[in-house]
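All protein chains but one are shown at their positions in the complex.
Moving on to chain A:
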Amino acid sequence: MNDKRLATSEFEAVIGLEVHVELYTKSKMFCSCSADYFGKEPNTHVCPVCLGLPGALPAPNKQAIKWCVAIGLALNCQIPTFSKFDRKNYFYPDLPKGYQISQYDQPFCVNGHVILSNGKKIRITRAHMEEDTAKLTHAKVDGKNVSLIDFNRSGVPLVEIVTEPDFESAQEVVEYLKLLQQTVRYLGVSEADMEKGDMRLEPNISLKRKGGKDLPKYKVEVKNINSFKFVERAIAFEIKRQGDLLERGQVPRQETRGWNEQKQETTSQRSKEEAHDYRYFPEPDIPPIRWSQTQIGVIKKSLPELPQVKLARFRSAYGLSFYDAKILTREKPTADYFEKAVLAGKKHGVLAKQVANLIINKKPDIITVPPVELVQNLIAQTTTRGISDETSNKIAQEIIDENPTVVKDYKEGKTNAIQVLIGKVMQKNQGKAEPRKVKEILEKLLGAR
């Protein structure tokens, strides 16, 4: 049952999301090891702290904490003035201390929201800070099945962003995810590169009777999905699976499932009964964090213009369509490039819309082609392609015919008079031609007389 089928069914989907975003701070969350682990030789970015050696203690990364708060502020969260870290106790070989330092009941950010394009408000429950685990690889070494552990990722800062179950479709989820990805990139706090596992997605999905007020009595969590496409498919799969069960009068089990890429389906991992008791308690190695309003104010001030605000401004300030503004604001560097080019073009009467079209259609390399050069190219193109020679000739002739006195002055040797004619032609063609070319045409026509 896909979303379309759902529209005709008696159930509707209730979906919430947990997203882990890996921050790209220079160092790890609790030690000074480099956090840049991707593709590095295993176990080279390690120290007593991220290996969980006896006696090692966490020293929190201030930058990571500020970035977590920045994410919260960008998602319209409140930042409580008191916050703390907690220990989440569980055993797994990729967790060297036997507990993960996370935040339990007093996270850095609470009660936020985002608005989707359909006007729907998605409530953000919380955004909190935690540390990543090591990476396990199951391999065969000398004919033996073994599990290899790479601790380079151990202790890399993660921000977990949790929503209320406010989504009703996979489309809404994907739109939110794209917005979230865009936001953390705008903030410059994460590359949010799906391929590198910078964003890990965990939707929880259940179905309720259409129009029903209460939340379903169960929920199914799908763990660690690393692409928007798979999240969409996993949700569709779950909606169908759960719908089929409900139609047969069964209630789906409350459980955690995993996304199987090969089979393109979700498979059961553990049920409610097997759920962990994480035995959270306040992390005694890190004193609680107390924020002053001034400190929060400073972080707030440092936030860049966020994607949705920029999009709205691009539409109103530059008269762009929603579609164009959306494309241009997708990535901050493109948006910045566009604005620089518009500024450069203004002097030559180049319109914002023209710059937008050029960037969208021609996709210039914004790193190698400076905005000024882009505008120059645009002007050159406009002369040859933007307005035909025929039209140029026609407009020039009209101007000559309409201004006999100026023509007379020119012919009598006042060569500067041609500037007047050029100006009038440019006015008439709305600046679409290159002045140099207009001059050539006028000279030719006047000479032919």
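The rule is short, and it goes like this: contacts are C-beta pairs under 8 Å (C-beta built on N, C-alpha and C of every residue); 3 or more make two chains touch, one makes a residue touch a chain; residues count from 1.
Everything that follows uses one rule, which is that contacts and distances are computed from a predicted model.
Asker: Of the options "Glutamyl-tRNA(Gln) amidotransferase subunit A", "Peptide ABC transporter permease", "Sulfur oxidation c-type cytochrome SoxX" or "PilN domain-containing protein", which is the UniProt protein name for the chain that has been left out of view?
Answerer: Not shown, but named in UniProt as "Glutamyl-tRNA(Gln) amidotransferase subunit A".
Asker: Tell me which residue among A:Gly16, A:Gly72 or A:Pro96 touches the hidden chain in the full complex.
Answerer: If we include the chain that is not displayed, A:Pro96 is the one touching it.
Asker: Looking at A:Lys28, A:His45, A:Lys66 or A:Arg87, which makes contact with the chain not pictured?
Answerer: Answering carefully, the residue with contact to the hidden chain is A:Arg87.
Asker: Could I get the residues of chain A that touch the absent chain, sorted low to high?
Answerer: Within chain A, the residues touching the omitted chain are 48, 51-60, 87, 89, 91, 93, 96-99, 149, 277, 279-281, 284-287.
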